[in-house]
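The complex appears here minus one protein chain, its other protein chains still in place.
And then chain A:
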Amino acid sequence: MARPMGSVRLKKANPFTLLLGTVLCIFILYFLISPSSTPSSTTRVVVDSARHHLSPPTSPYRKPKSDAAVELGPPPVTRYNLNNVTITADPIGNQEHVLILTPMARFYQEYWDNLLKLSYPHGLITLGFILPKSKEGNAATALLQQQIQKTQKQGPEKDRFKSIIILRQDFEPSLQSQDESERHKMANQKARREDMSKARNSLLFTTLGPATSWVLWLDSDIVETPPSLIQDLAGYSKPVIVANCFQKYYDAETKSMAERPYDFNSWQDSDVAQKLGASMGPDDILLEGYAEMATYRLLMAYMATNPSEKDTVVPLDGVGGTALLVRADVHRDGAMFPPFAFYHLIETEGFAKMAKRLGWQPYGLPNYKVYHYNE
């Protein structure tokens, strides 16, 4: 019963085989067609992507043909009209671009998850990170890049951010350990906060770009915020506004989760502190939250009253940087985080003072809470 090959085989083809083939075919086709048929991707790409890699990093750019052989022409002359950059209480309605800046020493997954939960259109958000070039920083960078990859390449379209900038610090951190106890020692404060200031400034001035309307400073250990954080803070239309930072912890006495104030850098000034400052040397700084240095300032951390009175706004003289929304104007005018004693203040507190010197009054929201990671 020897048969010639070829046609005989076809005849003998298993119907099951063909069925399997077609099913697979249909499945693959469906799989391929479905994601690209969503309309959002095409619109977003068109909005504002630059043609050249020298474009401001706050906007993405389209890679031209990948082979280097193709000659790139000289970059075009780009005109930015900063008179048209609006900064309003309705940032979503006016399509205002927000820059979220985070100096990062450790990566917390909760931070990233919380970031993804923000309800502000992600297509209008640019993220900026700066990490030290230490062992810890390298580990954090790796974790961060992993998450970014996941979100920007594989994640759903609505989760993807407009652009992400990762910077590596160009100076050695003066403190090697980022442990909470070590960080908060009073003797280490000045050096640590000088470094923080430099990191914040480096991040700010290289990423601000010509399109940003608002800058949100969000610390890398803030793990829980209301999803509408940006809109809420911008809604008060204050030049500088800070949320109250608390920490959730397990209270052994009541056997339940409780919260306690965490950030003491937001305050209203006192005469005692003024006098203390006047008696100090030009390079000394006033610190908050240390028993050795009683300043009797009015701390926003203790102003929290009824959670229902969310709209309470208080003017401040010093601000913390945990969750701080700043009009881009304020930074453009030159308000930065002084890495030196500026009126005996440093970093975010010095920033508040500098903003005031430039005519911008900082405010705080005592009942609007964000939560810090608990180690």
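Everything that follows uses one rule, which is that a contact is a pair of C-beta atoms (placed from the backbone, for glycine too) under 8 Å apart; a residue touches a chain by one contact, two chains touch by 3 or more; residues count from 1.
By definition in this document, contacts and distances are computed from a predicted model.
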The chain missing from this complex carries, among "Geranylgeranyl transferase type-2 subunit alpha", "NEDD8-activating enzyme E1 catalytic subunit", "Mannan polymerase II complex ANP1 subunit" or "Trafficking protein particle complex subunit", the UniProt name "Mannan polymerase II complex ANP1 subunit"
Where A:Pro91, A:Pro173, A:Gly209 or A:Gly364 are the choices, the one touching the absent chain is A:Gly209
Chain A positions in touch with the non-displayed chain are 1-2, 9, 13-14, 17, 20-21, 24-25, 28-29, 32, 36, 45, 49, 52-57, 60-67, 74-83, 133, 145, 148, 152-153, 160-170, 197-198, 201-202, 204-210, 331-334, 336-340, 354, 357-358
